[in-house]
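For reference, the structure is listed below as structure tokens.
One chain of protein is taken out of this complex; the other chains stay put.
Here is chain A:
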Amino acid sequence: MYCYLCHFTKLQIICKISREICSHLLLFTAIVYFEKYVCNANNNSLTNTDNLCICFQYTFWNFIPKNLFEQFRRIANFYFLIIFLVQLIIDTPTSPVTSGLPLLFVITVTAIKQGYEDWLRHKADNAMNQCPVHFIQHGKLVRKQSRKLRVGDIVMVKEDETFPCDLIFLSSSRGDGTCFVTTASLDGESSHKTYYAVQDTKAFHNEQEIDALHATIECEQPQPDLYKPLGSENLLLRGATLKNTEKIFGVAIYTGMETKMALNYQAKSQKRSAVEKSMNVFLIVYLCILISKALINTVLKYVWQSEPFRDEPWYNQKTEPERKRNLVSFTDFLAFMVLFNYIIPVSMYVTVEMQKFLGSYFLTWDEEMFDEDTGEGPLVNTSDLNEELGQIEYVFTDKTGTLTENNMEFVECCIEGHVYVPHYINTISYFDHTLHYEELFFRALCLCHTVQVKDDDSVDGLKKNQFSRRSCIYISSSPDEVALVEGIQRYVCNQDNFMEILNRENNLEKFELLEVLSFDSVRRRMSVIVKSSTGDIFLFCKGADSSIFPRVKEGKIDQIRSRVERNAVEGLRTLCVAYKKLTAEEYSNAQKLLQNAKLALQDREKKLAEVYEKIERDFILLGATAVEDRLQEKAADTIEALQKAGIKVWVLTGDKMETAAATCYACKLFRRNTQILELTTKKIEEQSLHDVLFDLSKTVLRHNEFYSDLVCILSLNRLSTDMQDYGLIIDGAALSLIMKPRQDGSSANYRELFLEICRNCSAVLCCRMAPLQKAQIVKLIKLSKEHPITLAIGDGANDVSMILEAHVGIGIIGKEGRQAARNSDYAIPKFKHLKKMLLVHGHFYYVRISELVQYFFYKNVCFIFPQFLYQFFCGFSQQTLYDTAYLTLYNISFTSLPILLYGLMEQHVSADTLKREPSLYRDVAKNALLRWRAFIYWTFLGVFDAVVFFFGAYFLFDNTVVTSNGQMFGNWTFGTLVFTVLVFTVTLKLALDTHYWTWINHFMIWGSLVFYIIFSLLWGGIIWPFLNYQRMYYVFMQMLSSGPAWLGIILLITVSLLPDVLKKVLCRQLWPTISMRPDRRHLHQPGQQLFLLL
């Protein structure tokens, strides 16, 4: 499907819409733009696709309706809206204000928050859309706002300016048609990348020449993947910055919302935490309770009313419209729903969200998690998952850059079986027979890379460099390459497609760089094709041993292989280097293939991979290098702590088995006594997969039975390390065999078996993983039958898939760019910070939010259940027990702040203890505080308290006088008494649960109670002129003037709190959780003294 577009600049853009390319996410966009283009083609006019970048959601005019619509799409808000509307429409016991006001509050707060965020986006958009851009019209340079830019316009960008849209690079002020770009604002990589102008246009250097250009560009439908740019390296992305180049010309191909940057703004899929899920389940339970309460009352009402003197006694006649009303039972049901709707509180959502949002600041504020070296602290990209950090059962970690520093040091190289270490490289006097190979080896290392030299005076620098020993800085996106190039110290400069290196006689050798077959994680190698000054064409290839050895036809393979393996065992990263010489014919063939593949519009990657496969073969092996990647500080300590906390740590790496295993030993994932089980390609070749799996499972399971018996007998500490534990090593190929679905449907069996083995291993190492396989593993565990909570941590682009897949994704703000950090939920500077993040912050967040959720339900059961009971005494007439003001303010102001503060400040055990004793983490594992038992306990506590409040007040008031002047109290005093007991009990219950009383807690808890008293005094103290009823007038004061009311309040509060105190004490005494033990050790002494005293 092609459509054509004519522009006044003499360019035509042909947009090809290929459905295959559009992922289903983009389908919508694609269709929309397709229609636009069709329309354009017909009109031959230019009305759309200006460079307006719209990130904001709302305009000034549509803000209110659109925002409201968005908000009421949330099920909870919608429920409250329905309740509110019901209150407006039918005659309900409570005024619409009682639910309207809280809802309004929630909606307003959210709207303000979203409005503010959108305003910020507006501002950013404006800054972006209005920044001036130079572009060329009719041969002249014109300055216009960026938003006026259209597809096909030719733009001039100067040094240090940001590209205003996605451009095709036409020509540069640099003679060789290249320019340098940093994409720091896109992916955080600050290295300079080289881009190349389109060959045909790189000669156009001024406005007139450019203007005379007449060309057609064929381009793909816009797509968001930053890392799959147009095949040729001449697409300059919006948001990147031009460096080291005076100016360039480019033609706009994607503008506005079609740029890759804009497409990348698309929100990630929402992750929901386990707490949120249980909260929703509880909500459903409460909804059922609510409905059944309303149903019971409705039915009872009709049973009770069946006698006419009850329905309509002479003193209480109905009005005519009331008598004639239809559907009375249904409206009655709705009225009861409204009466009891507070059991599902609006404010819970606000409080939970505020707790999460504000709570996440403590993470970013944590000094211990700040890294002085990089000047980075933790980043919170989403606060929705805070509490999930306290629930982690599996940690999947990347190796390079996560467990290790990713700070590479060149250790040695092995050329033709001879080993050299860096100190000696430059002073080697070569053996004659190896001379040739050594020279080639170093050439290969010097040429086959993507390193750049960073120097300020780029052109002259070269000459100066040669003799002055000025140090220069190498920049590359791959630290391995930097280490290698630094180690060799011979690489000089990369300029004008020429690379210059020094040979051993210190002469400059010049190579022309013909092609770069760039690195990718599937091929695990890269190649360059260069032409030496003598005209020979070489292909140098560098890559992982597994990807090189199969392609080698000669060289000292065995010697090198053994060296590589030995290095790998020591935890070094090894690379193999190979070369082949190309004839001119071979080269031109290769070039043709490459060119075709690069220009392909569909399946470009696949085609490129095929071409690479064809070119990169029949190598001559030169040697291997070894680079050491040191462990990050405290990596071992962190892993040990995580394992003690009951978290299973899996290492997923692309590295080879030996290297990875060595790292695992170094960071104590495997111990000396760990029995290693291997599930590797090699082993599977020997036996069938089926046999291997069954053998392993037999070993593991037999041991496990024995082990659990032992535990039962000795009831020993589970963590004792003298027990035999297993470590599993699996590689990518074996994994894909296990995962591969089979015709006979036995794959599920393998998967189960594999999971069973994994579950019984203390540590698992997966090596040779492709990025997608990492995600596969995470998914496999995530969906296994226990549904464990997983965490993935990594630093590179290859970890993004698993970071997105896991329940919690953590990015290390590391060296391989910021992609992982950008896609993660949380980002931390170092792996060691994971310990505090999970053990301390996660634990706290979980304890806080679970209490918050349970407490919210509890306090609303306490609040509403007396209303329910009251219906039995007021003829099921939906009479409220409490005054409207109390109904409205209970959740908003009387009881909301203490729990919010608890949710922010509570520390049931000190942070130091949590950090010191990782086993405390097990206390909250498996959502312990939100299990059904806990939920039922809280609910029953709420019901018990409610019964105490109501019947306490009932017996106090029942047919008797409670004042010393003989005067009587009415129903509002009754309700106020219940409400007072309620507010005090609920607040004091929280006070009992608070283990960490800062002055803020004191202020909030006692402040809330004082506020309640002051409010009640004020509310009942005046005849409020705007109200049409004065039922609360002096009710509170009169109540306080009565002695029995005081005595009753004190008694009822005591009785309500008694069971909870008792439960707490007994649990601590008889069934203490681990976290209660450290405290008890300190407190045991005074207890005993007391015992002696008594």
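Following the convention adopted for this analysis, a contact is a pair of C-beta atoms (placed from the backbone, for glycine too) under 8 Å apart; a residue touches a chain by one contact, two chains touch by 3 or more; residues count from 1.
Here, contacts and distances are computed from a predicted model.
Of the candidates "Cell cycle control protein", "Transmembrane channel-like protein", "Ragulator complex protein LAMTOR1" or "MTMR9 protein", the chain left out of this view carries the UniProt protein name "Cell cycle control protein". Note on the undisplayed chain: of the listed residues A:Cys288, A:Leu701, A:Ile936 or A:Val1065, the one touching it is A:Val1065.
The residue touching the chain not shown here, chosen from A:Leu956, A:Val986 or A:Leu1009, is A:Leu956. Interface note for the absent chain: among A:Val281, A:Leu992 or A:Val1010, the touching residue is A:Leu992.
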